[in-house]
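All protein chains of the complex are present and in place, except for one that has been dropped.
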Amino acid sequence: MSDLSYHRPASLAEAARLAAADPDARVIAGGQSVLPSMRLGLLAPSALIDLAGIAELSGIRSDGRTLTIGAMTTHAAVAASKDVRAPLPALARLAQGIGDGQVRNRGTVGGSVANSDPAADYPAAVLALNATIRTNARSIPADRFFTGLFATALEPGELIGTLDFPLGAQAGYAKFPQPASRFALVGVFVARTSNGVRVAVTGAGPCAFRATALEEALTRSFTTEACNGVRVASDTLSSDVHGSAEYRAHLIPVLARRAVQQILA
Amino acid sequence: MSVTIQLKVNGRPVTAEVRADTLLSALLREQLRLTGTHIGCDTASCGACTVHLDGRAVKSCNVLAVQAQGREVTTIEGITPADGTLHPMQAAFKACHGLQCGFCTPGMVMCAIDVVSHQPHATEEEIRAGLEGNLCRCTGYHNIVRAVAQGAKAMGR
Partner (left out) sequence: MSAAQPLIGRPIERKEDYRFLTGAGQYTDDITLPQQSYGSFLRSPHAHARIRSIDTAAARAAPGVLAVFTGKDLAGIGGLPCGWLIKSIDGSPMKEPKHPVLAEDKVRHVGDQVALVVAESVAQAKAAAALIEVDYEPLPAVVDTATAVRAKSAVHDLAPDNVCYTWAIGDKSAVDAAFARAAHVTRLSIVNNRLIPNAIEPRAANAAYSRADDSYTLYVTSQNPHVERLLMTAFVLGLPEHKVRVIAPDVGGGFGSKIYLYAEETALVWAARRVGRPIKWTAERSESFLTDAHGRDHVSTAELALDRNGKFLALRVHTTANLGAYLSTFASCIPTILYATLLAGQYATPAIYCEVQAVFTNTTPVDAYRGAGRPEATYLIERTVEQAARELKIDPAELRRRNFIRSFPYASPVGLTYDTGDYEATLNRVLDIADVKGFPARKADSAKRGLLRGIGYSCYIEACGIAPSNIAGALGARAGLFEAGEIRVHPTGKVTVFTGSHSHGQGHETTFAQVVADRLGLALEDVDVQHGDTGKVLFGMGTYGSRSLAVGGTAIVKAVDKIIAKGRKIAAHLLEAGETDIEFTRGEFRVVGTDRKKAFAEVALAAYVPHNYPLDKLEPGLNENAFYDPTNFTFPAGSYVCEVEVEPDTGAVRIARFTASDDFGNVINPMIVEGQVHGGLAQGIGQALLEGCVYDSDGQLLTGSYTDYALPRAADLPSFRVDTVKGTPCTHNPLGVKGCGEAGAIGSPPAVMNAILDALAARGVTRLDMPATPYRVWQAIQAASR
């Protein structure tokens, strides 16, 4: 840690070049996950590549069909944005429920999505809303992005530029917080579009995933009752002192019902 | 690697040599001797180190000093009037007995000011939610919540 070097590139391309050149470098957005990991000695990068100087990564834009959120946009900015709150109030509420006020003032959308923390909130929204992750190199559909525990489809040196959320969906998000960390013990994001229903779950497995049984049930009948009959298998779910896999499996339809209720209300 | 940074702390320009991994809290406490900003944990959970960065509450143990380059930092010392009086939020904490051991207090006050500046008419529930990032082990929060409501009113006057 003592030899740590620091870069503050001015463009995404330069940041990507720096990241590609040093596999032990760590890109830092808001730093709300990177810095605690470094302090606890869980992470010892050779260099930090700070994205804060890259103007193109900030801001929220909407053209009426797509909501584009820059990777360096903070959770607080997403929560407060009219462009988010009007078409996707569930996404704004999700942002408002991340961490605490201080963390929301620093933590970023891009950082959260790229980190793929198993209990982070955004991955559920990205998956359920079928967002597109635009990097310096390509566009990655949400369904191919989250690949495992703290793992994504991003290649070395590949950085998120923006997240594109298609508009038009009705959405709800219900989170049951882990009592200590306030991360999602389980979080369920439900999106209803003309093409059907997508349900994504965070907190319950190694990374966010879609709950297809719930999607099918809700596509057949978009009612709270439809969730009640769905049994979620627990065999691939996480288990820890805060809840067994069975408990998490039980919570998924319960929270899906609450998310559906938000949409129907 | 050491980096030279320039920032404003409590209204005064500061130039400092820091290592890349120096936390903002360490810059404040150790280099600038502003020891009102406290460290209570190593997971960015307790909020005792809360300061304002460009007017918004952040946990200074979870911000690198280099990330404060060119920005404005305000600590508990910075909101304290020089004439021996108190900021309305500090005064409300005193009047409502919103502190006991005092360790979480600077962070709590800095967080409270940020909360009520965005929600001047915050309800009890909103105040409690707004304080989610700050741990207090002494007060049970009861009097802190009262203090924040009273401080909000005083700040609005």
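Labels A and B are assigned to the chains in the order they are written; within every chain, residues are numbered from 1.
The rule we apply is simple: a residue touches a chain if its C-beta (ideal position, glycine included) is under 8 Å from a C-beta of that chain, and two chains touch if they have at least 3 such contacts.
It should be emphasised that the depicted structure is a prediction, and the values quoted were computed from it without experimental measurement.
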| item | value |
| --- | --- |
| Selected residue (touches chain absent from view) among B:Leu32, B:Val66 or B:Leu99 | B:Leu99 |
| Missing-partner contacts on chain A, residue numbers | 1-2, 40, 176, 179-183, 240-244, 247, 250-251, 254 |
| Hidden partner chain, residues of chain B it touches | 29-30, 34-43, 45-46, 48, 75-77, 80, 86, 90, 93-95, 97, 99-106, 109, 124-125, 127-129, 131-132, 134-145 |
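Throughout what follows, only the chains that are shown with their structure count from here on.
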| item | value |
| --- | --- |
| Chain B - residues contacting chain A, complex | 1, 3, 19-21, 23, 42-44, 47, 50, 53, 56-59, 61-64, 66-67, 69, 111, 114-115, 130, 132-134 |
| Residue ranges of chain A in contact with chain B within the complex | 1-6, 8, 28, 31-32, 35-36, 38-40, 48, 50, 52, 76, 99-103, 105-106, 182 |
